[in-house]
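Here the complex is missing a single protein chain, while all its other protein chains stay put.
Every chain is named by a letter (A and B) in the order it is written, and numbering of its residues begins at 1.
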Amino acid sequence: MIRRPTLIAAAALLFAAACAPGTNANQDIAPAGQEAKGTVEFWHFFTDREAKAIDTAIAKFEKDHPDIDVKVTAGQDDAKMLQAISSGKGPDVGLSYSTDIVGKFCASDAWRDLTPYLKRDKVDLEQFPETVRSYTSYQGKRCAMPFLADVYGLYFNKNLLAQAGYAAPPKTMTELADMAKKLTKRAPDGTIDTAGFLPLLNFYEHTPQHTAPAWNAQWLTMDERSAIGTDPNWAAMLKWHKDLVDWYGYDNLQKFTAGLGDEWSADNAFQQGKLAMAIDGEYRVAFLHDQAPGIDFGTAPLPVADDQADRYGAGFVTGNVAGISANSENPEAAWELIRYLTTETDSVVGLANSIKNVPTTKDALASDELEADEQFQTFLDIFANPNTSTTPPNASGPKYVEMTQEFVNGYLSGSSTDLGGGLKDLDGRIDQALDLGR
Amino acid sequence: MTSVLAVRESTVDARRPVRRRAPRRWRHRLTVLSFMAPALIGIAVFFIYPLFAAIYFSFTKFDLLTTPEWVGTRNYVYLFTHDPVAWQAARNTLWFVVVLVPARMIAALLTAMLLTSLKRGGGFFRTIFYLPALAPPVAATIAFVFLFNPATGPVNGFLSLLGIDGPLWFDSPDWSKPSLVLLGTWAVGDLMVIFLAALLDVPKPLYEAASIDGANGWQRFRHITLPALSPVLVFAAVTGVIQTLQYFTQAAVAASVASGTATTGGGVSSTFGYPEQSTLTYPLHLYVSGFRYYDMGYANALAVVLFVVAFAVTLVLLRRFRAFTGGAR
Partner (left out) sequence: MTVVAPRRGTMLRDPWLVVVARNSLAIAAGLIFLAPFVFVLLMSLMTSDQALTSNLWPTSWHPENFVDIFTKLPMLDYLVNTMTYALLATGFMLLSSVPAAYALAKLRWRGSTATFVVIICMMMLPPQVVTVPLYLMWSNAGLTGTLWPLILPMLVGDAFSIFLLRQFLMTIPDAVLDAARIDGCSEWQVLLRVVVPMARPGIAATAIFQFFYAWNDYYGPLLYTSEEQSNWTLSIALSQFKHLHHVEWNLVMAATLIVMLPVLIVFFFAQKAFVQGVTLTGVKG
């Protein structure tokens, strides 16, 4: 038999080897003026058409920097990036879909601190609006650069609205509810044929985080504790949605959504004319032009709560963010790529035009090259609105948003009926969950 | 391989006169070692070590990017007092144990009995009944979610022909687990074949004698069939419970397909448990805690609790199982 001491020794060795995950970050940077060169591995999450747009931008970058060779991998999400970085195989540059990961990556140094590079190359951070600057840094550490932003507003089908006698989109929540009811067409058996507006908050881009800014509902307090139970706007927002859900009938809504097409396909419900009004991001403009030219649509900011009419024009913004992995072997070239993609006006405008997202630098927004038709301009305006907000960063990633999502789902479906008590309970649970990761 | 060992044998033989103690025993032990070495390494590396490591890590906090930091019992406190999702997940898994295992056993027994009662075509039907068990779980789950789509699926279509308003199946928190049970009983072929073999082993004269004595069908079943089947039933129950404690794939895939939410950047695990945590089994909760939220210390605490429960079940069942480990000892 294997000797016991040998077994223990082997176990101890394995223990030690497996015991310590972690990253090794080397923070030395080159002096100013040196030409970066080498290979840069670049991961992003885009697919299909949008991935091609990235490829075009990369090609331009490589032309301007002949010594740098970029290897692109598409379709990579946050989880993959985190796993790769933790096992030492992270890409040099990673592009994340949302700001969820910023808190965690900054706090754990998974993404390098970019401050030395920013100082050395004298990057003007004032180019980015305040909100954008806030979601690319965490607790004073800036580990990410904003890539492009996604801004969410209201899309409406002009034909369907006209048929019901409406010429303009709703500006308040009461108007939205009224219009939604009038625009809904039902089949003889009571099931929904066309919906005016879908009040579920787990459908397509109808989510609590996209809707909260319309009600000025706060997520976290300044010291990263949950504000949901104490902010009355949350109760107001959820009650409004519940009332509309009850009017439709929850089962009817579930049946209706089960038969709708995939959000990202040409069978998108709004693109098929099955929804009169929908919340969606600015990228939907390009999808509509591309896949549903027959739909005459308009865009507008989200309606606001009745008592907050002066906040009309605000919306939800989130950005794609990019950072350099701690284990990057060529941080200089990686930084060069990030700097180019996120601050070079031509590049930013070019990307904004091809992917049809919102550019994040003030110069790009003011540029003549920026293609913005009437429908797209709406989103640029929302972006510039000072009341536009995002989900605050924290070290536990998307946890608090997802816990809220679960509660909201339960409340809207009727599983839980105590709104006030439920929100307070959610408060406590979020705090506990955030503590777990502290 | 044989030649190498032949060399080893003769070397030992040559050394024989020099050794003092019983060389045959050592030679035998060496032989056994040569057979068992890989398996023993496997036990140490992939069972003993990670078990103790999991226990150690459950008292720490870390994600993949940071080193483990000792936090004492904080994870367990959270588990037992602050995580309602863990309790929901435990309830879900227990629900499956209590419902899915008997359902499959009953379905297997009924189909096996049906097969034995057929005079002709038994083999043909046996193949048909067995086929669903061959379908890969992911594929079968996707097909089922589609079949049971409340709006466009043929099941609700068929029900509406009968005038019944079909439920939301995989999209309803009340029906999602029963839908998974339907999936599990559809794929009951593997269990059915075992029951069939056992049923066929029961001597026919026993039944005939009982009939002559005036026993009816039910009495024959209760007093002849069931006792004869008892070891197989125990086996089915034991393996069923163990498998169901680990129930993961079908629940994960069903939730992810039925939820239909696009998760471009979020990855598939954000859909687990759909709808409303009704399909979140305990192993799924463990996976989400560890590999979506990266609360790895906490995930290990969940793992330790799962281990304790599985171990308790194993202990109880090992008593029964002792009959199986015996054999020619």
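Definition applied: a contact is a pair of C-beta atoms (placed from the backbone, for glycine too) under 8 Å apart; a residue touches a chain by one contact, two chains touch by 3 or more.
As the structure is a prediction and not an experimental result, all values here were calculated from the model.
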item: Residues from chain B at the interface with the omitted partner, ascending; value: 1-2, 5-6, 9, 28-29, 31-32, 34-36, 38-43, 45-47, 49-51, 53-54, 57, 64, 111, 114-123, 125-129, 131-132, 134-140, 142-144, 146-147, 151-154, 157, 186, 190-191, 193-195, 197-198, 200-201, 204, 208, 211, 231-232, 235-236, 242, 245-246, 248-249, 252-253, 256-257, 260, 262-264, 267-268, 283, 286-287, 290-291, 296, 299-300, 303-304, 306-307, 310-311, 313-314, 317-318, 321, 323-325, 327-329
item: Touching residues (missing chain, whole complex) on chain A; value: 1, 14, 17-21, 47-48, 75-76, 79-81, 83-84, 86-89, 259, 261-262, 264-267
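Definition applied: only the chains that are shown with their structure count from here on.
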item: Gap in Å, rounded to a whole number, between the CA centres of chain B and chain A; value: 38
item: Chain B to chain A touching residues, read off their complex; value: 29, 33, 40, 44-45, 48-49, 52-53, 61-68, 74-75, 78, 82-85, 149-152, 168, 171-173, 259-262, 264-267, 269-270, 275-277, 291-295, 298
item: Of chain A, residues touching chain B in the complex; value: 1-2, 7, 10-11, 14-15, 18-23, 45, 47, 77-80, 82-83, 85-87, 96-98, 104-105, 108-110, 202-204, 251, 254-260, 262-264, 396-399, 402, 406, 409-410, 413, 415, 429, 432-433, 436-437
